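Every protein chain of the complex appears in place save one, which is left out.
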Amino acid sequence: MDLYEYQGKELFRQVGIPVADGRLATTPEEARSAAAELGGRVVVKAQVLTGGRGKAGGIKLAADADEAEVYAREILGLDIRGHVVRRLWIEQASDIEREYYLSLTFDRGEKKPLYMFTTQGGMDIEQVAQKSPGALVRLHVDPLEGFNPWQARRLVYGAGVTEASEQKQIASIVGKLHDAFVRFDAMLCEINPLIVTPTGEVKALDSKFTVDDNALYRHAEVAEMRDLDATDPLEALAREKHVTYVKLDGEVGVLGNGAGLSMSTVDVVTFAGGRPANFCDLGGGGDAQGVVDALEVITRDPQVRAIFFNIFGGITRCDEVARGILQALGEMSLELPIVVRLDGTNAEEGRRILAEAAAANLRVSPTMLEAAKRAVELAA
Amino acid sequence: MDLYEYQGKELFRQVGIPVADGRLATTPEEARSAAAELGGRVVVKAQVLTGGRGKAGGIKLAADADEAEVYAREILGLDIRGHVVRRLWIEQASDIEREYYLSLTFDRGEKKPLYMFTTQGGMDIEQVAQKSPGALVRLHVDPLEGFNPWQARRLVYGAGVTEASEQKQIASIVGKLHDAFVRFDAMLCEINPLIVTPTGEVKALDSKFTVDDNALYRHAEVAEMRDLDATDPLEALAREKHVTYVKLDGEVGVLGNGAGLSMSTVDVVTFAGGRPANFCDLGGGGDAQGVVDALEVITRDPQVRAIFFNIFGGITRCDEVARGILQALGEMSLELPIVVRLDGTNAEEGRRILAEAAAANLRVSPTMLEAAKRAVELAA
Amino acid sequence: MAILVDTETRLVVQGLTGSEGRFHGLRNRAYGTTLVAGVTPGKGGQDVEGVPVLDTVAQAVEEHGANTSMVFVPAPFAADAVYEAIDAGVHTVIAITEGIPAHDMLRIHAYVRARGVRMLGPNCPGALSPGKANVGIIPAEIFTPGSIGLVSRSGTLTYQIGHELTQMGLGNSTIVGIGGDPVVGSSFVDILRLFQDDPETEYVVLVGEIGGDEEEKAATFIESEMTKPVVAYIAGFTAPPGKTMGHAGAIISGSAGTAVAKKEALEACGIRVGTTPTETAELAAELTR
Partner (left out) sequence: MAILVDTETRLVVQGLTGSEGRFHGLRNRAYGTTLVAGVTPGKGGQDVEGVPVLDTVAQAVEEHGANTSMVFVPAPFAADAVYEAIDAGVHTVIAITEGIPAHDMLRIHAYVRARGVRMLGPNCPGALSPGKANVGIIPAEIFTPGSIGLVSRSGTLTYQIGHELTQMGLGNSTIVGIGGDPVVGSSFVDILRLFQDDPETEYVVLVGEIGGDEEEKAATFIESEMTKPVVAYIAGFTAPPGKTMGHAGAIISGSAGTAVAKKEALEACGIRVGTTPTETAELAAELTR
């Protein structure tokens, strides 16, 4: 789960990482009063779960509350890479002397948290890594031993920070970032830029914070931060129905059982020349109601013109799936063409059930590849 | 550093281990008002840093405040195995249905914390270990991974606790004992007995808590618990002077440099037929003032009849030690016979300095063994 | 022989009294796996169709000689269950449980490695050595004994490919699901090493998917250390970046972990990669001719 800048900063604040004072605003009026409360110059920042806000006009420096309101009006509703701005973060403006970069990420390859730090902040870290790899200090943390202060020194001295007070402040932030990472089950904690002000203060000017979905059960306060308005409405419906669903941009609705097979099904549709409308995983033990729920989500997408049901029965029984399909047809008066491929546990029984129902829009195909081709044709 | 029962219970309370309510009292009057405040029956418990209080009459059950005062009067000033009772813990009386034993100790051999748990509580655990080893569950904790709940289950089920509520309460206490152990740098946390009341409540009826002296710098609140009145006055003086000193019960005052050599010196005095008055380590880099301080502590013991100075110079320079001895002789007008053996760095110079001083009570011996014999003779 | 599970396996199921644990535990027993005990704290003394239920894994090891544990405990308690199994002394832990926090797995991974214990999962279908033992939720009836080792991060996709192999008359030595989470107990390389050393395995099919770099590491390992032929399949060519595709571990982060990159890495090391499950099975069949 990705957090907004202001949410990540709230978590930073909780572990003691210095951030500028700010307020959330969802209307120009709120932006005005937030700016008035904060006093002085403020930055009006679009809260969107994507990068490139600055270039897209989503960040503006306002001299006073009036200007903050004007900018808020401009930014709210802006579409930034497909994300509509609904929230603003109004923050006291910070003077910037230098921009650094600090992150702690979950390194799957090494199975360890990985620190990255460079004094070349403010830009994309992948660029820094490519252009001047020597400027980027990387350091893993042992998951059992955890953080020790030498690691902060290694980053700070390794990157060539020379001013003693800066060294000390950054070292402290490095340790606190680890606190945040562990305490909130983060997959990513990024501060870019980590700024030094002209008076030598170090603080986090931005935050990128991703929390492990599997760990949300032990972080109720973070789980509540999820912005349901920002997620795709179909994906929100899917979440509600406990259906694993990812919206894609085509016409062939896809339903499989198991993540790997479902991904493979999406691929096969593509290879057959079609465009999948979604990824949808019925899960390992799908029952009839699961099938109904999944079909409801898939067919809510108006782009869908045909549906491909690809089931390999294991724990999932094909007869149960067949019954679910018929139940859904009955309840939803579906008229879209549906191609079904059943194999594995009770596949014959499943096929027999579908054949007996003799629904006009239902076709059964013997193999995955053939079924995919059929579905692509029907969606054309 | 060993803590009194009431101090250990305070730490238990801080981590959430249930203990009975109680008050500290140092006079019979305080004991009375403590008992009155607590209400009902109370137990008057001598606070001494040794075992066997019960048998020595140091624990009494009082029906009311009057009786508490009477018992307090009896117990205060009692000598229990050489420890004079100066503090009492007045605690609400607990009804006991069953007595268990639970501890977490620092296992040097395995280099891991070690849990021990048995339902045969209330008696000496070494006895349980000998008589019915099968009844004692032992379980180590990995120092990097720390505590996990299965360990509590292993103890509780392994020892055969059958009642579900008891299992749950004890499992929780097991986890909290680990919290206490780690949080306070304990070398030992023992609850004996861990009682079950007739209503099924589990609580710690006693505490034995030892904190690592080397870690006291990070536990100011524990360091302040040290009872300077209870330590041997000579050892207290030594602590004040930063001299490593342990009081023994003989006539030959012993001073060495380095813990191993000092221990060896005490041994050699014994093998030579004498009785050492103390262990005293000048430390690795002893200077003249260190020698003066150490001599001051040693000679404060009225039993001392001769002193054996055993120095092997390494980092310590023998000439420096010799000067310290002369300085001490001058300042303290010492008349006790002193046998000095100097070897190693600048030994000749040291011997020359002592020879030139020609003090009447000062003898220089060439070897450790000969010096020991001489000192024993002089003390006889 | 075969790998990981076989006739020597003495299984304890942690969470045997739960509905899933009971269903699959008994199913594994019905297949012929030696199921010696179940563990559910507080339910010691009960039994599940004749299988004794104990309070601790230690009892299963000491009293019933358990050497392999299958974990069906709910996610919030699963990490603790895995530690319990490791410390009790089993040599193999197979964690079926889905949804264990990734940080818990970081610690478990370090812990399990340091102790030389083998672990599959979490979020995995387990391991099946046809004709010998089945530990997990793999439907055994799809597979027949043979010489092809199958290793995958996915369940049903493996069944699909296995099914196609079976249709062609080809059998498997062991089918291994390593799990779909970002950090799992055994990597592709760990399992490939076991297959390389297993006399019953002659060929290997590797079924990867988007996310992480385990397929890339497998490619290097196969090229440098394996003599047995390997073919591969990768799922997720159409997956958009930043979206979790069913498995917690199936996610393209930035430009890392794409199916194209994995396919290229494998092909650069001389490993043929099928475009569809069917083509992959056909490539495997070609090897055996």
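A, B and C label the chains in the order they appear, each numbered from 1.
Here, contacts are C-beta pairs under 8 Å (C-beta built on N, C-alpha and C of every residue); 3 or more make two chains touch, one makes a residue touch a chain.
Note that the structure is a prediction, hence the values are computed from the model and not measured.
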item: Missing chain: touched chains present in the view; value: A, B
item: Residue in contact with the excluded chain [from A:164, A:220 or A:360]; value: A:164
item: Option touching the unshown chain, where B:78, B:236, B:261 or B:288 are the choices; value: B:261
item: Contact with the hidden chain (one of B:14, B:197, B:270 or B:327); value: B:270
item: Those residues of chain A which, in the complete complex, touch the missing chain; value: 142, 145, 148-150, 153-154, 157-158, 164, 167
item: Interface with the undisplayed chain - residues on chain B; value: 106, 108-109, 111-113, 126, 142-144, 182, 185, 187, 212-215, 217-218, 244, 246, 248, 256-264, 266-271, 276, 279, 281, 284, 312-316, 343-345, 367-369
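We take it that only the chains that are shown with their structure count from here on.
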item: Approximate Å spacing (C-alpha centroids) for the pair chain A, chain C; value: 27
item: Distance from the mean Cα position of chain B to that of chain A, given in whole angstrom; value: 57
item: Centre-to-centre distance between chain C and chain B (centres being mean Cα positions), rounded to whole Å; value: 54
item: Sites on chain B at which at least two other chains make contact; value: 145
item: Multi-partner residues of chain C (at least 2 other chains); value: 107, 111
